[in-house]
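Of the protein chains in this complex, one is absent; all others appear in place.
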Amino acid sequence: MIYVTKKVSFSASHRLFNPTWDNEKNEEIFDKCNNQNGHGHNYVLEVTVKGFPDPDTGYVFDLKKMKRIIEDHLLKFVDHKHLNHDVDFLSGIIPTAENMAVKFWEVLQEKFEPASLHKLKIWETENSMVEYFGDKVHIQLYDEQ
Amino acid sequence: MIYVTKKVSFSASHRLFNPTWDNEKNEEIFDKCNNQNGHGHNYVLEVTVKGFPDPDTGYVFDLKKMKRIIEDHLLKFVDHKHLNHDVDFLSGIIPTAENMAVKFWEVLQEKFEPASLHKLKIWETENSMVEYFGDKVHIQLYDEQ
Amino acid sequence: MIYVTKKVSFSASHRLFNPTWDNEKNEEIFDKCNNQNGHGHNYVLEVTVKGFPDPDTGYVFDLKKMKRIIEDHLLKFVDHKHLNHDVDFLSGIIPTAENMAVKFWEVLQEKFEPASLHKLKIWETENSMVEYFGDKVHIQLYDEQ
Amino acid sequence: MIYVTKKVSFSASHRLFNPTWDNEKNEEIFDKCNNQNGHGHNYVLEVTVKGFPDPDTGYVFDLKKMKRIIEDHLLKFVDHKHLNHDVDFLSGIIPTAENMAVKFWEVLQEKFEPASLHKLKIWETENSMVEYFGDKVHIQLYDEQ
Amino acid sequence: MIYVTKKVSFSASHRLFNPTWDNEKNEEIFDKCNNQNGHGHNYVLEVTVKGFPDPDTGYVFDLKKMKRIIEDHLLKFVDHKHLNHDVDFLSGIIPTAENMAVKFWEVLQEKFEPASLHKLKIWETENSMVEYFGDKVHIQLYDEQ
Partner (left out) sequence: MIYVTKKVSFSASHRLFNPTWDNEKNEEIFDKCNNQNGHGHNYVLEVTVKGFPDPDTGYVFDLKKMKRIIEDHLLKFVDHKHLNHDVDFLSGIIPTAENMAVKFWEVLQEKFEPASLHKLKIWETENSMVEYFGDKVHIQLYDEQ
């Protein structure tokens, strides 16, 4: 196996809050991330696929093609958007980086054959990062506010 | 003269639009930056002051103190905020990095004596940056929407 | 499982030498790292925990809380310190990044429940790094000099 | 086990093409990477070894020695070279980062005893990266053109 | 005045040699940069323009437009190319970063009105950089080899 990674970035805003909690509780738990008008980040996303190099090309997966797939299926829906309001496939979730990783996986999972998706890494800031390998994870859905 | 720089960062959301224009014109000019629900960035701010080193300390300006001043007078008002709605000293301007630099200068200008503020550098993304040295610049004010 | 990482940094000095060896042997083995008055680094530490996102928050572990724990239990003891002389939990070890990782693990191991500590990554310079996953490793203790 | 990584870089040029294909097909598949006169990159290579810290030194493997080994056995052959023409151990392969990783592994594999080579990571640009752990992979050889 | 900078990158190969010198002299002066088959870099280019913010937009110059101009007039001619052979406006010069900066200036100079081009910064590697402000500089032309 060889692992191939493409790094991309997008700029988006979000607000963290649990709609079943009152303001006080949201404030206590999410603190500054709960600002009512939201805040934003330059997210950095690293998509890793695994496979064997094609003898004809020496590529596990053509990185130019990989970038286009990530742009067409993911980035155009989240870049310069508000993650709580503008993105169908994030609808109803609390848009933490953890939950975003799980939802991004669903979007990208089948897109890199014959290679297979191995890992998603999301940097929310240059000091905060999550990694997800596609394990079964339960994501709570809430009615949108 | 010696120049001393402190680099800090903050996460905020904004929306670029001119309230005297209709949607179509705003869309044409500001494109994806005009998304109605806004978007966001991890802004990086470099504050540079100039002066002579104090013979007693070897400091032009103590960088630990400089960081606290930037946090107390600037960052606590913009970090994890929506720049169009939540920040008094940005009220009524179009929050481009250019306009933000001019307004940040007004906030920080007198705060580093006996050193003097020399430059503000704002990275909106890792590829887009503005620099401002305190020149007289006219900033248009609009009624807030 | 989802993996969540917080990156922090600290500035410290150290000296590498084995007190059971003479100067010549220390010089030969540790070379410039054996400078008698020590030298220093801006260490970068990445702490990774793993777990499942809490349905109420979407967090595996709140990264703001994680930063405070790392600061309170680790950084305040090593930041702006001499690692050979000033840090109780490093006492008697040769402060290589490898040995530091093992000792840092002991300090942080139980602090992130219900998540569990998964990995420590220490960059000594931007080109030299160690990773530790909590395996049983023997660390030699020496009488302090 | 503890994992120790040294990061180095080298500047080289290459051209991607399959000599059994005509120009049109090469153009279609490799696109701009197929430019006849080649193009180039500042490659970043991270070499990771694993092992247990030596009780006498606290080192899994001395990183100063590790750097010299990488320079003597690998970098001096690829730095400031054309990877299609100037490097014996890359002769006949399509010099994608995937294939380079497999060939670099053969060169470095036995060089870090008593530690063992664990991973090679090659960044071709700051957004494109491959990782290889030494798995058996078939690399197609072509007659050099 | 406010200064606005767009950072872009491109991957190219080049060879440094003076065609009026023999091999020995070229080897002595240009050393590894004189490798006959060339070598390459991921160049990073920062383009800085200066001007006053337009009251209608808050922009000195729209950075999205700036990126397109740099791509259309410069990057498409140098990205994934051999700088000695493939680029008309570099024909006959020794492609050092200094000379490239002067030639890039000629290409971009008039393209950002009403803002004006202020500085070009070229990083050849992450440790080697040149800056040019449009001063009159003589560039020697050689017959191409």
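Each chain carries a letter (A, B, C, D and E) given by its place in the written order, and its residues are counted from 1.
Throughout what follows, a residue touches a chain if its C-beta (ideal position, glycine included) is under 8 Å from a C-beta of that chain, and two chains touch if they have at least 3 such contacts.
This is a predicted model, so every value here is computed, not measured.
Enquirer: Would you mind spotting which of B:Val4, B:Leu83 or B:Ala101 touches the chain that isn't drawn?
Expert: Only one of B:Val4, B:Leu83 or B:Ala101 touches the chain omitted from view, namely B:Val4.
Enquirer: Among B:Asp56, B:Asp88 or B:Glu110, choose the residue that contacts the chain missing from this document, as touch is defined above.
Expert: Looking across B:Asp56, B:Asp88 or B:Glu110, the contact with the absent chain belongs to B:Asp56.
Enquirer: Considering the whole complex, not just the chains shown, which residues of chain C touch the missing one?
Expert: Touch set of chain C with respect to the missing chain: 9, 11-14, 32-33, 35, 37-42, 79-82, 84-86, 125-126.
Enquirer: Identify the residues of chain B touching the omitted chain, counting contacts across the whole complex.
Expert: Per the touch rule, chain B residues meeting the hidden chain are 1-8, 48, 52-53, 55-60, 62-64.
Enquirer: Can you name the residues of chain E that touch the chain not displayed here?
Expert: Considering the whole complex, chain E reaches the absent chain at 16, 18, 21, 29-31, 93-96, 98-99, 101-102, 126-133, 135, 137-140.
The rule we apply is simple: only the chains that are shown with their structure count from here on.
Enquirer: Between chain B and chain C, what is the gap in Å from one C-alpha centre to the other?
Expert: Result: the chain centres lie 36 Å from each other.
Enquirer: From the mean C-alpha coordinate of chain B to that of chain D, what's the distance rounded to whole Å?
Expert: 43
Enquirer: Once you find the CA centre of chain D and the CA centre of chain E, what distance in Å lies between them?
Expert: Here chain D and chain E have centroids separated by 28 Å.
Enquirer: Got the chain E residues that touch at least 2 other chains?
Expert: As it turns out, chain E has no residue touching two or more other chains.
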